[in-house]
Structure formats: C-alpha cells, structure tokens
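Only one protein chain is missing from this complex, and each of the others stays in its spot.
Moving on to subunit A:
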Amino acid sequence: MAPPSGLHHSALPSGSLNTSSTAVNGTRDHPILARSATAPTTLKPHRPDPSHLAPEDAFVSASPPRRPALFDGGNGSGNETRPRRIRRKEASRSRSRRRKRFQKLLWVKQSYPDNYTDQATFLENLQRNPRVQPYDFWPLVADSTVIMQHVCSVIIFVVCFVGIFQERVSPVSVVGWGSFATFVGWLLWDWWVGQETQEAGAVDGNIRAGPRDFRQPRRQDSEVALPGFNPSTTSVSSTSNMASAASSSTNLVHENYRSQRSIPNGYDTANGGNLLMPGHAPSRSVSSVHSATSQTSLPKADGYGYGDGAYWDGPPSRWGRAKLRLGTIKSAILIYFTLLGLSPILKSLTRSTSSDSIWAMSFWLLAINIFFFDYSGSGGVRKFPVASLSTNAALMASTVLASRLPSTGQVFSLTLFSIEVFGLFPVFRQYARHRSWRYHVGLTVLLVLGAGGGVGMILGDKDEQRGLPWKNGLIGMVVGCLISAVAMGGCSWWLIGLQKYKNEIYGPWDPARPIIISRRHWDDE
C-alpha cells in the first residue's frame, strides 16, 4: 500500500499527467519558457521554440504562484474577464504589427493555425489544490477515537459470544452485567437530559421572542454538526430477517428520538411517551415554520429530540419526565418478555446450516457494521440508509451467532446483549461525546482495555485459566493499548503523509457552483 517511490519528487500523481516527471523537472530547467517570452517580435511564420508551447508548459504554466492574485479560492470562472479584457486592448494597440496577437476567442478570424498554443494564455485559469485544508496530527487522532470505540465494542461482543460458546462465561453474568451497565447508562443519560432541558428552558424565552432570528444560528449549528441520532428506526423495524424482539428494542431507543426526525412523524406517533417528552419550545415552533428543512438542520440543543414535549407545555415538567421513564421501563419489560418467548425459535433458526457458513457470514455482517457505521455522529435523514444498514447487519450477525448456541438461556442472553451493544450503546457513546470530551476519552480507554483484556483471556489456554485468570487478560490489555495507539497514530500519520499526493485540478471547465441568495429550491449538492 506504500506509495510508489518513483513519484517522490513530483506533486502530480502519475494517473493524471503523463509527462509529469519531465514537467516538474522542466520547471527548473527551462525558465526561458515563461510568459514574457511571448513578445510579438518572435512571431514569425515558422518560429523556433519560444512562441510554441512544449508540453512541459502545460504544467509549468499550471503552477499556482504565477497569478496568485486572481485565485480567490471560490469559483475560477468569475476571474476570467480581467486578463482577457486587458489582452484585447493590447491587441488593438498592436494592430500595426504584422500579425495580430493571439486571442483566446473563437469568433475572431485568427492568423494562427488551429493547433497554435499560446504560451501566455494556455491554462492560465488552472488552479491546483485551491481548497485543500491540511490535516493536523492530534485532531486526526482525536477523531479516530470514534472508530476505535466502535471497533472495540464489536470486539467485546465477539469476545462475549466466544466466552458463552466455549462455556467459559455464564450467559447470565454477561447479560446481567450488560443490563446493569445499560441501566446505569440510562440513568446517566436521563440525568444529562434533565440538566440540558433546564439549560434550554432558560434560553427558551429569548427564542420564543424571535423565532425568525433563530433561523441563522440554526444553520450554523447544523453545519458545525452535532450528534443527532441516526434514525434507523423504521428500517430496523422493517427488517424481515430480524426477530421482532430486536426491532421493538430499538424502538425503545428510538421512540425517544423519533420526534426529532420529522414533524409529521412526531405528531402522529401514537406513543404517549413521545408527546409528553420533556423538551423546550423552540424546536417545535421553529421547525413548524421551516418544516421543509428542519429535519436536517435541527440545532444541537435538541439533537436528541426531546423537544416535542413542548407540544403541550413549554418548560419541561417533572410529570412529563416521570411519564417518559415509565414508558421506557414498560417497553424494556415488553422487549424482555418478547425476546424470552422468541429465544427457542431463534435457537433452531440455522440448525441446517453448517457452522463455517455462520462464522463467515457473521464476519462479513460485522465488517459491514463497522464500515457503514455512522461515525460522523450527525445523524440526519440523509445518512438514513447507511446507518440503518450498519445496525441491521450487526443485529443479524448476533441473531445468526445466537442460533449456534445450544440452550435457550444462552440464546436469550446473547440476543439481549447484542441489542444493548449495537442498539443502545452507540447512542450513549454519541451522547457522551457530545456532553464532554473527558467522558469520551474515558469511555475509549475503558473500551480498549476491555477489548484487549477480553481477547487476551479468550486466546489464553482454557485450563490455565484456573491458575492465573488475569495474567492473559493483563497481557491482552497491554497489547490492545499498544495496537490501538499504533493504529490511531499510524493511520493519522499515514493520512497526513498521503496529502502530498493530492492534486486537485480546477479550471473553467468545472461546473460553476451557483450562488443563490434565496435558497428556497436550492439544496446544497
């Protein structure tokens, strides 16, 4: 995967320009071929080199420093007029000369052959890498923690499965600890939400006064991008290959967020908890003004969609939150019993399939989960298919894996655990990242340690476990930390290193980006 060494001296990838290496050398070797060489004195019928372009010149004249003042970074097409006008004036002045100056115009009858290439004007509007933003190392590493978190949680899930499958770990303890963690996470989340609604309630009055003025900040907010939630509800519940238990469990998560996704959806949800959710007025009032765009541009404050509680009452009410909690507990119990009922069916789901196919299948499904996961954290409607693909793949992987397990209890435990890991945990992770960077880092470290330790323990000898159960785990943790550090740092460094091969070419041939002020119909494409 290492870049070809032959290209080190050149900023051009070999793909785009055939003679790139000579071109770059040409910059140094032939300074004569600069623009000033087009003085009209050299224009004879069969002139030697200077008035004609050598192919190097395509690249020499392409180098940005030649006319830096003209490139304002935006669109190149607007800049064309000035040099051309000037040239036209010069042309009229030099009419006395034997040959008129070459003009880059088609309607003029030129006294040059059609394949004449004018040094002064050829490729004058070409820009290279006008919009490149260099990456910094530490921000890249910081951003890669999101991926690390997800990979680690997938690893932890696989480790738990292997533990249950090899009967090293009791399934009850896995699901017990998992549920306990989920419960703690839910309490924490509930507390955070409560805090934030209070803050939002304080701002509420201002926003109510001028909902119109709120429009601009909202746009900025949505660009800065903050975790909303990946709205995978509908598609999760529509997956045919998932047990309905799984889907209803994701509903447990999503019912809280659904209201955010679209206004009509939020209104006609039959779920009581939804309408009574604690929230603040702005999200509803604003979004009803701009219902068309509100789905994607909700401000971060109500990124979790607890905003529609304001349907009845503006400030959050204690009664509403209690009702919400009650609803959540109700759905949790419902899911618990549905899963319990479905477990025997799941157990025999893939009995006729060989284990090898199941391992391969679950590997690919988990790979799909990792690759298509919505790491951006700004769950908008646009990301919709991709994000739900990821969740569905993970839940299907867990279902087929669970169907390998021999007893109903194990199947139940693994399925419930997978719902916690793939359905609820990403939400919590996103919210933790949104809340505080410190929580995020802590969670990452915890996950890396857990994944490393788990893998270490699984790989360790089964019999040896009786003696030193934590030794392998500790080694695994150390190795896991090392690998993750190397992976995050190495990949970031590699990406930065690859930037020097970046060669974006912009010119008048690119479709212009229209600037439209009243962006009513204009969707940023």
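Things worth noting here:
Note that contacts are C-beta pairs under 8 Å (C-beta built on N, C-alpha and C of every residue); 3 or more make two chains touch, one makes a residue touch a chain; residues count from 1.
Here is the rule we use: contacts and distances are computed from a predicted model.
For the omitted chain of this complex, the UniProt record lists the protein as "Phosphatidylinositol N-acetylglucosaminyltransferase GPI3 subunit", which is one of "Phosphatidylinositol N-acetylglucosaminyltransferase GPI3 subunit", "Glutamyl-tRNA(Gln) amidotransferase subunit A, mitochondrial", "TP53-regulated inhibitor of apoptosis 1" or "Mediator of RNA polymerase II transcription subunit 18". When the whole complex is considered, the residue among A:L126, A:C152 or A:V421 that touches the unshown chain is A:L126. Within the entire complex, the positions of subunit A that touch the omitted partner chain are 4, 14-19, 22, 26, 46-49, 52-58, 75, 77-78, 80-81, 84, 104-107, 109, 111, 113-117, 121-123, 125-126, 504-518, 520-522, 525.
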